[in-house]
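Left out: one protein chain. Kept in place: all the others.
We call the chains A and B, going by the order they appear; numbering starts again at 1 in every chain.
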Amino acid sequence: MITLYAITDHPTAALPAGVGLHAVADGELSAVCGPAIAKEISADALWAHERLVEVLMDGRDLLPVRYGTSLPDDAAAARALEERHGTYAAALERVRGAVELAVRVFGEGGGASADDPSPGERSPDRGPRERSAAPDGRGDPPGAGAAYLRARARAAAAEAQARTRVHEPLARAARATALAPLPRAGELLRAAYLVDRDATAAFTARVRDVQERCPKLRITCTGPWPPYSFAGS
Amino acid sequence: MTTVAEQDVALVDLIDRLLGGGVVIAGDITLAAADVDLVYLGLRAVIASVATAREQGVLPETGSAP
Partner (left out) sequence: MNDKRLHEPSDLDCLGDPLTALDRALPGRLNADPENLERGLAQLVLTIVELLRQLMERQAVRRMDDGSLSDEQVERLGQTFMALSERMAELRERFGFDEEDLNLHLGPLGDLL
């Protein structure tokens, strides 16, 4: 078994020594492989993998492979390259000379939006659920359904606002963007931006500007990362 | 020195990328799992298209009101 780290194309600088890497080629593409390792999910294992991919990225453009990908042997790696050769070549062209920056946006007042009703809380406007003599038979205060939908509408509006006020200005500074279709609980926005290698400082400055203009939002930005979100799988 | 919370800012983004992104090559997973993999890829395309349609305001109506 072999572990796959990245797909890259010519010109390929020499692979870093001493870490057991070798390249499997298919035309101008090659898959950078290493010995099989346990697919451990731990901070250390993930960071170790990431460090290796970043060392590779130092000398070449590449498509990072999903963590935990392994194949039986070199022949299988060559077949994988051949099967989607055109797709990988096109994706490499898209990410040429660029890195990925990750942005997440949160609202004020804690991880969950203050308007976000949890399952145990029926009516955010009224506080905890109360049994009442309401005529709907469920014991909810009348109008609880409408209140719930209004709260969902407020959450959706907050997400849309984050897209307008944060994503759009940042997108204008990026070569490409990848917006998570549904933010996770507590997030208003989650996105990745493909940015030229030498433009990350300018992008970060833009994030700071946006943060200053939106004091009620909390924005995190991390990177530079290999272009995981633009590898086109 | 970074605090635990500070480390997590990068860790969450790391996990999102390593486990949620990158090139996917079906490898040593079993056939059943490979079938599930296809389902996932298909669903991601659906999610993305629904999200786009929603943003553009062209999400199709689902017929009569419930």
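Worth pointing out:
One rule holds in what follows: a residue touches a chain if its C-beta (ideal position, glycine included) is under 8 Å from a C-beta of that chain, and two chains touch if they have at least 3 such contacts.
Keep in mind that this is a model prediction, so the values were computed, not measured.
Touch with the chain that is not drawn comes from one residue among A:A13, A:A36, A:A90 or A:A156, which is A:A156. Of the listed positions A:G34, A:G59, A:G143 or A:P169, the one in contact with the omitted chain in the full complex is A:G143. What subunit B contributes to its contact with the hidden chain is residues 2-6, 8-16, 19-21, 24, 26-27, 29-30, 33, 36-37, 40-41, 43-44, 47, 50, 54, 59, 62, 65-66.
Interface with the hidden chain, as seen from subunit A, comprises residues 38-43, 47, 51, 66-69, 101, 106-112, 117, 119-120, 122, 136, 138, 140, 143-150, 152-153, 156, 182, 184-186, 200, 204, 207-208, 211, 218-225.
The rule is short, and it goes like this: only the chains that are shown with their structure count from here on.
Computed centre separation for the pair subunit A/subunit B is 9 angstrom, with centres defined by C-alpha atoms. Here subunit B touches subunit A in the complex through residues 9-25, 27-28, 41, 47-48, 50-51, 55, going by the rule given at the top.
Chain contact summary for the complex, subunit A toward subunit B: residues 1, 4, 7, 41, 43, 46-47, 49-50, 63-72, 76, 80, 88, 91, 100, 102, 104, 163, 179, 181-182, 190, 192, 220, 222-223, 225-226, 228-229, 231-233.
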